[in-house]
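Heads up, the thing below is written out as structure tokens.
Note that one protein chain is taken out, while the other chains of the complex remain in position.
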Amino acid sequence: MAEKAEERVQRALDSFLVEIPSWGFPDTGTRFGKFRQPGAAGSVAEKLSDAGQVHALTGCCPTVAVHTAWDFPNGLASAEEVAAEARKHGVRIGAVNPTLFEEQCYKNGSFGNPDPAIRRKAIEHTLESIEIAKRVGSRYLSLWFIDGSCYPGTANIRRRKRWFAECLAECHAALGEDQYLLVEYKPFEPAFYHTDIADWGMSFLLSKAAGPKARVLVDTGHHYQAQNIEQIVAWLLDEGMLGGFHLNDRRYADDDLTLGSIDPYQVFRIFHEIQFHAWDSGQRAEIAYMIDQSHNLKPKIEEMIQTVNNAQELFAKAALVDHAALSRFQERGELIDAEECLRGAFSTDVRPMIREWRRSKGLPEDPLAAFRASGYMQRVAAERAGRSVAASGYC
Amino acid sequence: MAEKAEERVQRALDSFLVEIPSWGFPDTGTRFGKFRQPGAAGSVAEKLSDAGQVHALTGCCPTVAVHTAWDFPNGLASAEEVAAEARKHGVRIGAVNPTLFEEQCYKNGSFGNPDPAIRRKAIEHTLESIEIAKRVGSRYLSLWFIDGSCYPGTANIRRRKRWFAECLAECHAALGEDQYLLVEYKPFEPAFYHTDIADWGMSFLLSKAAGPKARVLVDTGHHYQAQNIEQIVAWLLDEGMLGGFHLNDRRYADDDLTLGSIDPYQVFRIFHEIQFHAWDSGQRAEIAYMIDQSHNLKPKIEEMIQTVNNAQELFAKAALVDHAALSRFQERGELIDAEECLRGAFSTDVRPMIREWRRSKGLPEDPLAAFRASGYMQRVAAERAGRSVAASGYC
Amino acid sequence: MAEKAEERVQRALDSFLVEIPSWGFPDTGTRFGKFRQPGAAGSVAEKLSDAGQVHALTGCCPTVAVHTAWDFPNGLASAEEVAAEARKHGVRIGAVNPTLFEEQCYKNGSFGNPDPAIRRKAIEHTLESIEIAKRVGSRYLSLWFIDGSCYPGTANIRRRKRWFAECLAECHAALGEDQYLLVEYKPFEPAFYHTDIADWGMSFLLSKAAGPKARVLVDTGHHYQAQNIEQIVAWLLDEGMLGGFHLNDRRYADDDLTLGSIDPYQVFRIFHEIQFHAWDSGQRAEIAYMIDQSHNLKPKIEEMIQTVNNAQELFAKAALVDHAALSRFQERGELIDAEECLRGAFSTDVRPMIREWRRSKGLPEDPLAAFRASGYMQRVAAERAGRSVAASGYC
Partner (left out) sequence: MAEKAEERVQRALDSFLVEIPSWGFPDTGTRFGKFRQPGAAGSVAEKLSDAGQVHALTGCCPTVAVHTAWDFPNGLASAEEVAAEARKHGVRIGAVNPTLFEEQCYKNGSFGNPDPAIRRKAIEHTLESIEIAKRVGSRYLSLWFIDGSCYPGTANIRRRKRWFAECLAECHAALGEDQYLLVEYKPFEPAFYHTDIADWGMSFLLSKAAGPKARVLVDTGHHYQAQNIEQIVAWLLDEGMLGGFHLNDRRYADDDLTLGSIDPYQVFRIFHEIQFHAWDSGQRAEIAYMIDQSHNLKPKIEEMIQTVNNAQELFAKAALVDHAALSRFQERGELIDAEECLRGAFSTDVRPMIREWRRSKGLPEDPLAAFRASGYMQRVAAERAGRSVAASGYC
């Protein structure tokens, strides 16, 4: 059995790819300001270079999520140049994220704005993003909205729901054959009283209304306190509606901390539900695993490597669960044995197995140490030292 | 305008009926024990007598929700007797609630139990409850489940979801022409790790799967902290899926306190969304308003009267909102004016209008004072003094 | 009785002064960006001009809280000029807030920083702020810290606690005879894993350790979900340790919304505990009421006037409570009567009494309408149109 479990772990690691976001490398902060890092990426070329480092060392991050406004300075016209830049650094462009929140016109919303001209502008930006995605060979259009309201009475919740349905349907119609529309939900921030797509149920209904290629995107930090995220994941899997994840961790709000840094057992349980579903149903769901964190304090590339490492550990632990035994205990109501079956997998130290997997792929056993030894950070910090940085906005 | 607003309030009060639960009159408590009240109801006859008092004094509580196991000692065979007893006290039987949680067999769930024999038993009890509902002329079968699990790994969440869908569909098929199946959600307690129907989205999907006469039941205390309940209400109204409410208030968990005792503005906003939807859509949704509180400390009948009074006040305030003006402010993004439009209605003292409504119906202006003056409580306390009370269970 | 209650309201309004913050007038936002407003204040002179407008129209905002780094460009050397500018606009300088969070050196904290040189720098800045406060005639030094950590293991919580105690004691020693040190607490943001002064208990202990003129500052948005803020206020009053408030409202996190916009009954209960304490103890505690909101969407000056109005309404409602009757009901355990005594005050429409108070002071009855009619906003928007605005930082 022990040997078979080890094999399961190796196979699980083979299948587990994690997309990293281009916005994980520039300076970010909170509303109280940004603490700047020497060598933080500025241009899209720098971001892709940093991302390429992470993939070179971890071997499991071949794609990079991009934000239209931040990474395609000339919109669609930049697409091929950016794709080429990615290839240069050994990665490909992943999910394309329309940027529907920084411009002043979006003060009262984008797809939910009462003004049809602004909704039109938001749709056009999204349609251009879909074209970019096609041009760079990306299968995912990933949508997050700040839409909502900050004060009771200031928004017509139902009308906004309908505007969202209309806008999403129009965008869905423009998708390529092999593309997916991922619809993210978030219960608060920066809309503080109501958020138009506040929970998985709202994302689900809007996705269904948009069309057959729309899916729910689960950001692990976008939930209420005490919400059971793995149950939501299990339901979405059962409905065939789980599109992917924005991975991160948090204690109070949408803190965008390193995955697994606050509650690793929860992440493990999410990965368990995914692998348990695959065992139970005999087929692996197609899921886009994407990191979405705000690296305000820890060195950005190092934190990205640490995150990927955490994700691999927790995914590998979940691969250790003996699904047949677990299922048997569950059916019989043998609660302690069922629980211990899960907990035992989590208690196991999978780090040796991950090192083994890395060796087998010709990767460094300790990617963080390898990165530090590489001198990359010192080099780019020097190169990037002179240039000015944009002070405002998210990153 | 002021006059028209007053008229709106009178019309709103005419339309606003609140169902009271039979289990609001016996002794209840917490897991730490019950504080007993002299004159607390024991038999179904006593509960219906108490409910009749509330309706006689408030004029807006003509129906009483019942629990199958607690109120129909001989099941279907008790139906006619109970209906007759209700009529005797000037009320009718309202929603019928199957009792799927006290028996030992439900330890690992009812509709979600891995054992098909227990699922069958739970279905049979529900089918009998539907028959009771038909027999007593009730249009609502109201379902709440304790189903879930207390420890990670002990339940197969997806299989339980499917068992729920099957059981609900079978029950739905037995409904009468004019009957509705109300499916309640609750994120925790007494299942502490996962609850099979944890949120409105899960209730929605299961209701849709059950059939066209299934609707979502919103218990105001069954949400996560900070969740925007009125948004959920607005969405359910837009989808035609709001079945009704279990009204109560809470601070931390499912505290089952008096409606409006902790956050009256939230209740007002819920009522506002309902009345705003009616104005916007031109048609009033059919909604079952039901009280579901646990009167552990305050005198039970008095608290029920107080609750009905609170509900009327908050519903009347919501009727004061100028929907046309609000809509105009929302469209133009005039945030302060929109907010003040709502807030102004809440700030208005509607108590004189409610007294006026009561006078116009021949009801006492102050039902609580009238109840205290009636001597009812002293009389039943004496009558009910000798009999033994069941010590265990919810009530 | 009714007449006496009206008199209590007038007296309460006479006593109720609310300080407004200079940072309530420039552009603010969230980490996702700022939505800019025409005429948002830039310089300290502009902020004081806007604040002067609010006081001129409401008559209860004679002081303005300032932030050292934002409002005193030359530190102590700017003090007299700023004080003179305030006088010019009919207001005085209120609480002085050292700015201990924007500089890059504070990445790992200020008073809790492991580096003694940075702690020293933070102390020096605070000592200068105290000197400024003396120079401008302010009685309050108000301290809020971003200090904490974002990841488990990265901070020595106990050592940081001791550094805080040392730094606070040194600052306390520099206070003038009549000055207070207000120590604010906040459970999260921007430190996401642990915050050095996370709750009222920590603020209390550090204040006690600092010296007799240190007090706890309660920001209504700095609590956990479901925390009973009025109980904390009651305890601090009983201990003689309540220094003042940062008033605002929120739904999920530290949303910094308009006071009373989400949960007005909670604000009312806080004001009730204060007035009940005064009645019970026979002496009115000295409390600094200060607004601390982030006016991201609503017009800034209008929102400030709206906030002051809300505060007056809720304070006036609390003045209506019949303390003797309430106390009697509480002693006897007459729960419903006690509750209705409180609730009845909240249900009363105090707007006519507030208009009466304004008339008696020669103030406009509707300060928001008066402001809109004044043309002030149009004028300053034109004047301030050309100048550049700082893009980064909080405001």
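Should a chain be cited, it is by its letter among A, B and C, assigned in written order, with residues numbered from 1 in that chain.
FYI, contacts are C-beta pairs under 8 Å (C-beta built on N, C-alpha and C of every residue); 3 or more make two chains touch, one makes a residue touch a chain.
Here the structure is a predicted model, which is why all the values come from computation and not from measurement.
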*Using the touch definition up top, pick the residue from A:R92, A:K121, A:R328 or A:R351 that touches the left-out chain.*
A:R351
*Option from C:A5, C:L127, C:L335 or C:L363 whose C-beta touches the chain left out*: C:L335
*Hey, which of C:W200, C:F245 or C:Y394 is the one touching the hidden chain?*
C:W200
_Sole residue of B:E6, B:E128, B:D255 or B:E313 that reaches the chain not shown, by the stated touch rule_ = B:D255
*Which chain B residues touch the hidden chain?*
28-36, 101-102, 104, 107-108, 146, 150-152, 187-190, 192-193, 225, 250-253, 255, 257-258, 261-262, 294, 296-298, 391-394
*asked:* Which parts of chain A face the unshown chain closely enough to count as touching?
replied: 225-226, 228, 251-252, 258, 261-266, 297-299, 302-303, 306, 313, 335-336, 339-340, 343, 346-349, 351, 368
*In the complete complex, which positions of chain C touch the hidden chain?*
107-108, 114-115, 150-159, 161-162, 187-188, 193-195, 198-202, 204-205, 224-228, 230-231, 234-235, 237-239, 265, 269, 272-273, 276-277, 280, 326-327, 329-333, 335, 338-339, 341-343
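We adopt the following convention: only the chains that are shown with their structure count from here on.
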_Distance between the centres, which are taken as Cα means, of chain C and chain A, whole angstrom_ = 38
*Taking each residue of chain C in turn, which ones touch at least two of the other chains?*
225, 251-252, 258, 261-262, 297-298
